[in-house]
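Just below is one structure, and these are the notes that go with it.
Here the complex is missing a single protein chain, while all its other protein chains stay put.
Moving on, here comes chain A:
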Amino acid sequence: MAADTLVIERLNRTFTSPAGDVTALSNIALKVKKGELITLIGPSGCGKSTLLKIVAGLDSDYSGTVLLNDKPIEGPSIEKGFIFQEPRLFPWLTVEKNIAGNLSLKDSKVRARVDELIALVRLKGFEKSYPRELSGGMAQRVSIARALLRNPEVLLLDEPFGALDAFTRAHLQEVLLDIWQKNRTTMLFVTHDLDEAVFLAERVVIMNPRPGHIRTVLPIDLPFPRKRASQSFQELRRKVLSEFEKVEEPAVDRDHGAGI
């Protein structure tokens, strides 16, 4: 059994504002094994992005324990690759320079690795293009390559394919699985798309809001490559969905309680 790469215990995060405090995360506990692919799913506002930002080191205003390889998170670092919902490329840099970022392409090692990644995300021929010349899906592939170049210990993806059309999304899911199978990078993948959550994950973490907490974790024991139309896939999809329907009711009740 592989060791836990990421350990989260008793994690709480509250945003304070003049209008009142919002508990974005309440008592989160999660262990992620090395090389595991986990998807986090839940309605918007349940704290998915907040959780990812804390793991990334972009938010340090929490209480509880977050350990990466047994060490507490100390700010952002290249160990924790982050892929945002939008590609967030530097518009003044070409594709290859965006991937290299602050590393020099004159370094032959960097050069070779960038070329390798460009092939991996299927962008050969676009090395010298500027971001404005790319489609949304291509730009997101550049941002994936950029994160992978740093050989991250864990890759954090915050609804990375959320803004893309269904075909591009399906294609990028394949690309991502391809990468995962080759590199065995630990991945934490946030989505609000049920299909996507089941298609990619070894385990699906189901969250619900107010306050954001983990409702349940469902293992998806399906071999890769998965077929969306298959019986077993549909069954698991239904299982996750029914978990959500359970989730909705008490959430509403709690709201009423708070209202009174």
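The definition used in the following text is that contacts are C-beta pairs under 8 Å (C-beta built on N, C-alpha and C of every residue); 3 or more make two chains touch, one makes a residue touch a chain; residues count from 1.
The rule is simple: contacts and distances are computed from a predicted model.
**Q** Could you tell me which of "NADP oxidoreductase", "Pimeloyl-CoA dehydrogenase large subunit", "Sulfonate ABC transporter permease" or "Nitrate reductase gamma subunit" is the UniProt name of the chain missing from the displayed complex?
**A** Options "NADP oxidoreductase", "Pimeloyl-CoA dehydrogenase large subunit", "Sulfonate ABC transporter permease" or "Nitrate reductase gamma subunit" narrow down to "Sulfonate ABC transporter permease" for the missing chain.
**Q** Among the options A:G101, A:G136, A:G162 or A:P211, which residue touches the chain absent from this view?
**A** The missing chain is touched by A:G101.
**Q** Residue-wise, where is chain A in contact with the chain that is not depicted?
**A** Where chain A meets the chain not shown: residues 56, 58, 75-78, 80-82, 84, 86, 88, 90-93, 101-102, 130-132, 146, 150.
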